[in-house]
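Omission of a single protein chain aside, the complex is shown with its protein chains in their original locations.
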Amino acid sequence: MVKVKFFAVLKGLVGKEEISLEIKEGTSLNQLIEQLKADLPPLVDIMQKGGILISVNQEVLEKDAIIQDGDEIAFLPPFAGG
Amino acid sequence: MVKVKFFAVLKGLVGKEEISLEIKEGTSLNQLIEQLKADLPPLVDIMQKGGILISVNQEVLEKDAIIQDGDEIAFLPPFAGG
Amino acid sequence: MDQDRIRVQTEDFSIEEETKKLLACSKRIGGVVNFLGTARDFSKGQEIHKIDFDHYPGMAEKRLAEIREQALKDYDIIEVTIIHRVGEISIGENIVLIVVGAEHRKDAFRACSWCIDELKRITPIWKKETTPDGIVWVEEHP
Partner (left out) sequence: MDQDRIRVQTEDFSIEEETKKLLACSKRIGGVVNFLGTARDFSKGQEIHKIDFDHYPGMAEKRLAEIREQALKDYDIIEVTIIHRVGEISIGENIVLIVVGAEHRKDAFRACSWCIDELKRITPIWKKETTPDGIVWVEEHP
């Protein structure tokens, strides 16, 4: 099981703040995104538009990173603090 | 008559905060300095050491500037505000 | 100590108090540079009624702590405080405060400016503006 979090504009577009899902061993972030797109159609457009970073356990990683059971994944729209 | 003011370290060295003196028409700052050196011997060393600016009516001027009756002259050691 | 220097909070903060706290940590501090960001009423020509900040709890604080540590390493400064408010913020209210104390001012200016740039670049905080035309999540940052 991994936890997936959606923030800011994504929370509204996806309609969820957090979901949990099962992953196979050796799943990459890219594979996770494909799996999520099937369940959450709004993600298709969002990810195509670009600018979304993905963090694993609060560190931003490249999309070929391998995730593990227990990881906390988050979809991060462009930051706008300050 | 012009007023001559001494600030900070100069006040102590010269032993005066302000003096008034008569000047001839067409006197330059340089001539005023020479006149003052005669009256206030500590000024000789101070002016030789350099770094002293001279203001006329609160504007820093070059030493060949001509001063006039009623002017307020000030001897300004290196600034150290802030 | 660190927890007090890095804060993400809904409550307002006091520049005076934060500056005094920072000065109290070392008598060597001769210059303090503060950056205060406040909620403006206009953004790209649009009137704004209020602003809401969302953040990633935990990760946001972690990034701010990293910014503080990096600034202490890269600049000749003595201490840094970074506070960012989240939740609903009315027009004119405080949003973010960065306080940098140094022995000499040049490094304090450079470090403070770097901290706010870096905060905007890497901290997972998002801004929602309420305008007469509706609600919009701000995407670009200046």
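Structural remarks
The chains carry the letters A, B and C, assigned in the order they are written, with residues numbered from 1 in each.
Note that in this section contacts are C-beta pairs under 8 Å (C-beta built on N, C-alpha and C of every residue); 3 or more make two chains touch, one makes a residue touch a chain.
The shown structure was predicted, so the numbers you read here are calculated from the model rather than taken from an experiment.
Note that the absent chain touches B, C when the full complex is taken as a whole.
The residue from B:G26, B:P41 or B:G81 that touches the chain not shown here is B:G81. Interface residues of chain C with the unshown chain, by the touch rule above, are 14-16, 19, 23, 27-42, 91-92, 103-106, 108-109, 112-113, 116, 142.
In the full complex, chain B touches the omitted chain through residues 5, 7-9, 11, 51, 55, 58, 74, 76-82.
Throughout what follows, only the chains that are shown with their structure count from here on.
The greatest number of inter-chain C-beta pairs in contact is found between A-C. We define each chain's centre as the mean of its Cα atoms; on that basis chain A and chain C are separated by 27 Å.
Note on chain placement: the centre of chain B and the centre of chain C lie 49 Å apart, centres being C-alpha means.
Not a single residue position of chain A touches two or more of the other chains. Taken residue by residue, chain C touches two or more other chains at no position, since every residue touches fewer.
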